[in-house]
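Take a look at this one; I'll ask things after.
Moving on, here comes chain A:
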Amino acid sequence: MDWLTTALILLPVGGALLIWIVPLNPFAVGSTALLVALAEVGLWIDAVSKFDFSQPGLQLDQQTSWFSDLHVSYHVGLFGFSLWLVGMTVVVMAAAIAYAFWAGRDRPRAYYGLMLLLTGALVGVFAAQDLLLFYVFWEAMLIPLYVLIGVWGGAGRLRATIVFVIYTMAGSLLMLASIIVLGLSQGTFDMIGSGTNGSDWIFLGFAAAFAVKAPLFPLHAWLPEAYRESSAEVSAVLSGIVSKAAAYGFLRIAIPKFPGPTSDFRIPILVLAGCGLIYGSLLAFRAPDLRGVIAYSSLAQLGLITFGIFAVNDLGLNGAVLQMVNHGLISATLFLLAGGIERRAATGELARLGGMARGRPALATVLMTTGIIALAVPGSTAFAGEFAILSGVFFTGWGWAVVGAVAIVLAAMYMLRLISAVLHVRPGASVSEAALDLRPAELGILVPLVACLLVLSAWPAAITDRSFVSSPSAAVRQVLP
Partner candidate 1 sequence: MNGPDVVWYLAVAAFLFCTGALGVLIRRSPLIVLLSLEIMLNGANLALIAFARQQGHEDGQIFALAVMAVAASEVVVGLGLIVAMARRRLDLDVDKLRTLRG
Partner candidate 2 sequence: MIPAAWICLFAPLGAAIAITLAGNRLSRRAAGYLATTSVLVSFVAAVVSFAFLLGDPPDNREHYSTLWHWLTAGPYQFDLRILVDPLSTFMMLIVAGVGFLIVWYSIGYMDGDDEERRYFAYMALFVFSMLLLVQGGNLLMLLAGWGLVGLSSYLLIGFWHERPTAIAAAKKAFVMNAIGDATMALALFILIQRDGTLNFEVVFSRTGSLGTWAANLVALGLLGGAVAKSAQLPLQTWLPDAMEGPTPVSALIHAATMVTAGVYLIVRTNALFEAAPHVQELAAGLGAATLLMAGLIALVQTDIKRVIAYSTMSQIGYMFLAAGLGAYADAMFHLMTHAFFKALLFMAAGIVIHALADEQDLRKMGGLRQYLPKTYWAFLVGALALTGIPPFSGFFSKDSLLAPALAHGWYGQLLWVAGMVGVFLTGLYTFRMLFLAFWGEPSPFVQEHFHALKRDVVGVSLAVPVGVLTVLAAFAGWIQVYNFWTPISNWLDPVAPPLVTASGLQEAATSVIAVALALTGIGVAWWIYAARRGEAPRTLPLLQHKFYFDELYDALFYRPAVFLATGLYRWVERPLVFGSLRELAAAVRELGFETRSIQTGLVRTYVLAIAASLAVITIVFVVVR
């Protein structure tokens, strides 16, 4: 009985309740939220120290019965790879809350409470080992996001929220149907130790939810508006963490529990992932605004991650897990930077930006570093993930790797365009002399994220060596119940 995982889930929820109940002034509310988020990071570091990476199987787990007649239990625990995903979650959420604290949001009690609630729900998704519990946390993610986008978003936020919520719910409801059928047919809702199923339809129910959330081309209609209209830190969370929950779902549930349907649907899903990769890269190349470029690049990266997952071999899976952590950190940094730039220039239109490098060395350095890691320059951690994924998918067929290789070139094109459009040549129409360089507070938020990326670039094996206990056969065996 290990309470650490439950603590990771409940600490932010407790913080949210505290904020909602106790009447504090706005500054105190923000700092409390930030403190709780940082405490959460500390708790995660504790979990890492307690985790034994040489043992296969679930660790730090806890199980109590919930609906005993249906065999539904509160079962939480962490594998190696889910530990890293939880880590990425808490770090990005801490950065997002810090950014919101620095930028100032009105109705702070509601806002920070919702952000903390979202943290708890996200950790819960990665830690849940019971299908119904997983679903609860999956839906619990949606509620704070609905309010966060709908209330604190930009001009078109209502439409963005409605599209996002309804689209996601449509997928989730299909997943619920699948969960119910699966649970009843197996006799238990627990994910550990409950065999596999060969039904294509149940698999598709799960796949629908994950494909919408990731998103997988062409189910990405909600993405551009949601990313454009949310506030910068909510976009960071959406792009960095929420999308990974979907990829995690594929990895943890869809593939291990449905080996037959996985091999049936592998090629169509790889096709869609490849399309998303190229399509997203091309659209990022011509997107007219900062958020658009990052949003479509997100679509491309999730396509790449899905490539890796559905290669279903050591290289692909390890690469996918690494890339999930990478992209979470990268897109969070990019969105927070975009938020900072938009605050300074009052716009995100690339045509009105430019020349911001002059006199702003910190901004130039951070944006350049992040951008270069984002385009996966060889030697960076994103390259390590991409290389592993593409070499993994190469085993399925060389054509997939060629698609990936094309995407490498396209990524260079759109990312360099972004960097130059913001930093280089003449100051844009919306850039004034008075726009300041990155403030110490912003640096305090962004530099740790970039530092994580640089450390990972020097040592990606920190994650790949410790995600799945290495075995001569496919790494997914460990995930299989």
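Here is how the candidates were picked: all candidates are chains of the complex that A comes from, given by their letters.
Everything that follows uses one rule, which is that contacts are C-beta pairs under 8 Å (C-beta built on N, C-alpha and C of every residue); 3 or more make two chains touch, one makes a residue touch a chain; residues count from 1.
The structure displayed is predicted, hence computed values, not measured ones.
Among the candidates 1 or 2, the one that touches chain A within this complex is 2. Looking at the complex, you find that chain A touches candidate 2 at residues 163, 167, 218, 220-221, 279, 282-283, 285-286, 313-315, 317-319, 355, 357-358, 361, 365, 368, 372, 377-379, 383-384, 387-388, 390-392, 394-395, 398, 401-402, 405-406, 408-410, 412-413, 416-417, 420, 423-426, 458-461, 464-465, 468, 470-472, 474-475.
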